[in-house]
Every structure is written in structure tokens, then in C-alpha cells.
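What follows is a short report on a single structure.
One protein chain is absent from this view; the other protein chains keep their places.
The first chain written gets the first letter, and so on, giving A and B; residue counts start at 1 in each chain.
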Amino acid sequence: MMMPNTEITKDMFAPADIDHSVSEKIGRRSVSVWKDALRRFVQNKGALISMILLTIIIVAALVSPHFSKYGIDDQDLNRVNLPPKITALSWIPLFSGKEGGVDVYKQNGIKQDFWFGTDSLGRDLWTRTWSGTQISLFIALIAALVDLFIGVVYGGISGYFGTTVDNILQRIVEVIMGIPNLVWIILLILVMKPGLFAITVAILATNWVTMSRIVRGEMMKLKNQEFVLASRTLGASNGRIIFRHLIPNSLGMIIVNTMFSVPNAIFFEAFLSFIGLGIRQPQASLGSLINTGYQQLQIHPYQTLYPGLIISLLLICFNIMGDGLRDAFDPKLRR
Amino acid sequence: MVRYILKRVGYMLVTFYVVITLTFLSMKLLPGTPFKTANRLTPQQLNQLRHYYGLDQPIPVQYVHYLWNFIHGDLGGSFQYGMQPVTQFLLQRFPVSLELGVEAMIAGTILGILLGIVAGIYRARFLDWGTMTFSVIGISIPSFIFAGILQYAFAVNVQLFPVAGWSGPMSHVLPATSLAIGVLALVARFMRTEMVEVLNQDYIVTAQAKGLTTSAVVFRHAIRNALIPIITVIGPLTAAVVTGSLVVENIFAIPGIGSQFVDSIVTNDYPMIMGTTEVYAGMFIITIFIVDILYGVIDPRIRVSGGQTS
Partner (left out) sequence: MDNLLEIKDLNVRFNLFGAKVQAVRGVSLHLKKGETLAIVGESGSGKSVTSKAIMGLIPNPPGEITSGEILFEGHDLVHYSNKQMQKIRGKEISMIFQDPMTALNPTMKVGKQIMEGLIKHQKMSRQDAKKRAIELLRLVGIPKPEVRVNEYPHQFSGGMRQRVVIAIALACNPKILIADEPTTALDVTIQAQILDLMRELQKKTGTAIILITHDLGVVANLAQRVGVMYGGKLVETGTLEEIFYRPKHPYTWGLLSSMPKLHAKTDKLLAIPGSPPDLSDPPKGCPFAPRCPYAMKVCTEQMPEYTYLSDTQRTACWLLDKRAPKVEPPETIGVGGE
């Protein structure tokens, strides 16, 4: 009537064949939570770069010590405090083997290259730095395992069974949480002999608490949700509910929290080694290397440079990856 | 509210009691006698010492003694300083550490809050991105690395500040900065999350719908609500600053309890280690207590519900 549009012809007013089920269809392809998280994680450039850097550091830590013929404690007073030298890269000042314009290698008549230099006892810093990195990575592994096994199980039991069990378990956690980590760890390490074993025990004793709190909270939240109640109504056993419903649904949270507790543990090891409560000579940890390096900081800054660089990279990468995972699993938190 | 405070005080005392009992037990568990390091002592002197410290008595008696002494402020004598009272050392050195810690906390928190607010308002823009990148780096890198970098850059290379020591305001700058960076990063990140959260709330739209200016909305409605949860990070921050101060004091040779503590670890000065541990634990526990109470006072929701239950 009011549309002088030639396109509209009489026959267009015939009833249309419209498949009404089409409008019921959900436009987008459904994506599983995991695929969705993976997609978001891969889109996050920072997290991806961090993951690649971490992989490089891990491979380097495992392989590098074999590239040097010097062991972790091969001392030689003929080659003390040599600056880093890589002949192929000697045009870069950092790898020229010169310090204050003097070629220390020539001065001492040293033929081989020390890629990260040597310390005041003539030990190869390349070997020592990467061995130290190995220790940090070992600590990372321990922290993750402690989180996953002790933290998840403790929190899971506490949250799933609730009532008396929960009450007792939570009082214990409260006492542990009320005392700073530092105090626990120092007491534990003093009672034992300082060293890798003592640090491992200290992490075993303290690192799982945060995780257990988080898992407990998740369990409490999930166990009263409809899908769990439905499963229970249908006669599912406790084990089935825990392993088929509760754990898969809190897995994202567990992974994210593990990613955050790992750098924490790495930091604590380095910190303890730095103040002399951790790895002891002649073994090397990034923390103890930095501490030794600081005594020479004003004269030979390169001795601190590499351990400091590697631990910083390690911690930054773990944190960025943790952020990336958190955003991937819970995009609401990104904003 | 009063009952709530009393309950918290009770918890606090129990936790502290557990700490001092644990330190006592670990003293007893230490390999050998506490005088092991003092090898040059004759057996007679050793016995005298053991008797003096009541170490020849059964452990429960020693425990009561230990508690009694503790209540009277006697933490024993320092091995490395010829048995001079630990308490005296701690009292002398604690103010220095406190000063450093408070300086770092205040500077870090204020700057962190400001950065967090700015990042939260300009979310997803360059300023936000920059702040958050800085924040991840600040959170990740340990304070002993920052201390080293700052010392090398601004005291060794460019001689702007003293390399070490604790005299005059100039000597405070580098150590306080190295401690403050971590605080700043943590606070900025937290504050940004809170700001973003709050700015998405319905009551912000209500405030805008009233016709308030943008600055009134941000200052009167957003920031206040975003600031409240910041109180909860004070606890972890204190722990971080205490941990950091151990190494930072050591690096800058600051005469606080942190560097003292590291010295006593190196020299196996057990009474000093235990005494310092107790000071740290006490500080931490009191901080948590204050945070709890403060949170109740500042957030009207908790304030009133706390009042109703008591």
C-alpha cells in the first residue's frame, strides 16, 4: 500500500516455508570448557611467550651442564673471577672476556672459554648457574606435587565430608595459617640440617595450605549444586561424585592455583639459599649464587647477572603464565 | 563487636602461644646442645652454663622456665655476643627495621593505590597495560634482586646514594625503594581489579543517573568501595615486607633485626634466631588482628552484622 517497491510482487505474499526448528538452533558451535580455555590461552601472547621461554629454560637447565667439562665444584685458583667469554660472540662487550678493558683470559693465559665466567674459586659459573636452575625447577616440581596431592586431597576431604571432619581439619589449617610461612620454614630448617632436603620438607609442610582452602571452598560450593544432587539421587557413590563431578569441575581452579604457588616456592628456595638457610656450598642454587655474587658486585657484577636474570625470568614467566591460565579458565576475571 | 574483638584477642594469644612453644621445642630438637658451637668451653664451664640455663633439668620444667622468662621479656643470651641478652639487641635494632618497613609499606601502598585506580579507570588502554606489566614484573622479581640492581645502578655506578648504612634520609632511599616495589606492584594489581569490579556495579550507574560528575562518581562512589578490600592485603604485604627486609637489610648493611637475623643464622646463634622468629611471628599475628578489626570498622556491612551477633 505505501510501498511503491517493484520488487514486492503478489506471489511474495504466499506463506513462507520456514523451518521453525532453525530458530531454535544455537548459532555458534558449542565448545567444551577445555577447548575454550585452550583457545583463550593461545590467544594470550604474553602467556604463550612465557611458556616458550620457560620451555627453553627447562631444556637449557637439563642439557647445559653437559656442555661444560667442568663440574659444579671444580676449583682452580689459576682461573678465578674470569669474566664471561664466548669467542664466537666476542664482539659483544658482555662476552668479550674483557673487564675494565683488560682481556683477563690473555692475562692469565687461559685458552678455553667460560661462557658465564668463573667465580672467586675458579668454578665454572655456566655449570653452577644451570645446576642452580635445576634446583629451582626441582623445587617447582615438588611444590606442584605437594599442591596437587596434599592440598587437593586435604581440601577435598574437608570440603566434601564437612561437619566434624571439616571442623577438625580446618582448626589445624588455622593454626598453620596463623603463623607466617617464614617462621615455619626457618624453624623446620633449623631443626633439620639446611639443604635441599630441609627445603623440600618445609615446602611439604606449608605449601599446600592455600590450595586446600581453595579446593575446600570449591567442594562446598559444588557439592550442593543441582547436578551433583541429581547424580547422588541416581545413586552415585562418593567416589564417583568426587572423581566424575567435583574434581573435573574444580580442575581449572586447581591448575591456576598451582601455577601461582610454583613461583612462590621457587622464590622461597632462592630466598632461603640467599640468607644461608638453603642450599649449602659446594652445591649451587640461584639464591646462593646471587648471594656470593653480591660480595663481588662492585668489582665483578657479571657473577650476579646470570643467576639473577634466570631467576627473574623464571618467576616472571610462571606468573604471566598463571595470569594467562586464570584468564583462560575464567574470562570473567579478565575484564 | 566487643565480644568479637575479645574472641580475636583470644585467637591471637593462642596462636602466639603455639609459636613460642614451637620455638621452644625446636630448640630442644636442635642437634646437640645449644653450646655445641662453643667447643672451646671446658666440660666444667659447659656444666656451669647448662646449670645456669636450667638445661640440666627435665624438659617440662625447662618449658615452664622458658615461658616464665618469656613473659618477663627474657629471651636468653646471644651466643655470638658473649651471652648478652637477646632482648636488648632486639629492642635496639627493632626500631630501625620498623622504620624501614613502614617507609616501604606507606610509599608502596599509596603509589600502588594511585596506579591501581588509574589503571582501573583507563582499563584496556595503554596506561592500564603498562601498569599491569610493571606490576607482574614487580610481583615476580624478588626484592633482593631489586636491591642489587638499585645498589649497583645508583650507588656504585652513579653515586647518587650511599652504598650501605643507615644514617640520614639519603641512606633510606634505596633500601626502602627495593622493598616498596613489591608492595606497590601487589597493591596496584589488587586495586585495579577492585576498581574494575566496582566500576561495573549497578550503583555506579545509579550515581551517574543522578547526574553526578564523573569525578564525583569515581571519588565518592567507586574509590571508597574499592579501597575497603585493600585492607585484606595488608597481612600478606607485611609478611612480604618482613621477608624482604631480611635480605635488603643484609645487602645494605642496615642495623635492623633482619640483618641481625641473617648473621645469627650464619653463626648458629640459636637464642637470637628464636627471639627474632618470635618477634616476627608476633608482628605478623598482631597485623592480622588489626586488619580483622579494621575491616569490621570500615565496612558498614560487617560493622553492623558484627554488632548484631554480639
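Operating definition for what follows: contacts are C-beta pairs under 8 Å (C-beta built on N, C-alpha and C of every residue); 3 or more make two chains touch, one makes a residue touch a chain.
Small disclaimer: the values here were computed from a predicted structure and weren't measured.
For the options B:P43, B:P60, B:G168 or B:G211, the residue in contact with the chain missing from this view is B:G211.
Although one chain is not displayed, chain A still touches it through residues 1-3, 5, 7-8, 10-16, 18, 20, 22-24, 27.
Residues touching the missing chain, restricted to chain B, are 201-203, 205-214, 216, 220-221, 224-225, 228, 299-301, 304 (touch as defined at the top).
The definition used in the following text is that only the chains that are shown with their structure count from here on.
Here the CA centre of chain A is 24 Å from the CA centre of chain B.
Interface of chain A with chain B (complex): residues 175, 178-183, 186-188, 190-191, 193, 263, 267, 270-271, 274-277, 290, 294, 297-298, 301, 304, 308, 311-312, 315-316, 318-320, 323, 333, 335.
Within the complex formed with chain A, the residues of chain B that make contact are 11, 15, 18-19, 22-23, 26, 29-31, 123, 136-137, 139-142, 144-145, 148-149, 151-152, 156, 163, 193, 196-197, 200, 239, 242-243, 246-247, 250-251, 261-262, 265-266, 270, 273, 277, 280-281, 284-285, 288.
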